[in-house]
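A single protein chain has been omitted from the complex, and every remaining protein chain is retained in its original position.
So, chain A:
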């Protein structure tokens, strides 16, 4: 079976770089109860740009078809795997495995390189599915770089969200903080603004009076009248209601300042870094000290740790970092990276992306977790050792 798989997957393009350990890895993947999926090399570019943002445009290989649609060489597998799942309307839970070349312009390394991975869609027991993803990434790495010393770093956006909510941060500011999570600079700027919110005036006197009165309905009517007068559609983009609501919310936020102790607590939280074996206790101690209730996020966190320990994984050797996350709106919980201890190269990375399936058009929310293996870096680690 693995031999056939590799023959089917090794394309003419770049076949010379077909890694010598691919068969070993594919055999191991075949045992992971995931159906191997074949993804076209040429993909519509829209979904990638839509999910990851315009900044991706300079890192992917773009072209157009005769109709002018943007196409690209697949820069990764997760999005096409999810789209394929939605198109085929398969039932969940369902697990996919992939292995093949991806194409990205990088500062270091070739633009065409192999990735392999697993996407686990629709398993409602999130702690179990999270633990399984981490365990499988480690298992696959153990098969191909058995001698490599690995370090595992974990983060969890759900914990951050829970802390922010627990500190009594106003909803508008919570959204800003959560959005910046994973981007240290953006997060710092947001916290600075939260400590001393900028004040803005309104040159539109009618609007200013309505804001002072807090009359959202009248404010929306005023805005609608101006928009109509200026020939702007009331429905194609931001609506009068939306602008009015945010204007009032913003006025409220300008009057809210995060208290110095709460800000200090947030900073202390973000600096937390501990072996995973002690993370639950550390978080509980932090919550008790600050007087927070983060039970709803801590329970699944702790359950995930238990599941990992149940798989015989050494939690002492893993690091949990409070500030570790990814600033993309579809990541919702766990993120993790497995690196070579000596070289520092990231060999595997993954996380939970519960928001992606609906963003891509799934009718129902579908929980999703997965990981990707950087095959070229694994090859480098093998030749180094």
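The rule is short, and it goes like this: a residue touches a chain if its C-beta (ideal position, glycine included) is under 8 Å from a C-beta of that chain, and two chains touch if they have at least 3 such contacts; residues count from 1.
To be clear about the criterion, contacts and distances are computed from a predicted model.
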| item | value |
| --- | --- |
| Hidden subunit of the complex - UniProt protein name among "Bifunctional diguanylate cyclase/phosphodiesterase", "NADH-quinone oxidoreductase subunit J", "ATP phosphoribosyltransferase" or "Malonate transporter" | "ATP phosphoribosyltransferase" |
| Options A:146, A:198 or A:344, residue touching the unrepresented chain | A:198 |
| Listed residues A:146, A:231 or A:312, member touching the removed chain | A:231 |
| Identified contact with the non-displayed chain, of A:79, A:97 or A:180 | A:180 |
| Absent-chain interface as seen on chain A, which is shown | 49-50, 52-55, 57-58, 172, 175-176, 179-180, 183, 185-186, 189-190, 193, 198, 200, 202, 204, 207, 223, 226-227, 230-233, 236-238, 242-243, 246-247, 250, 327-329, 359 |
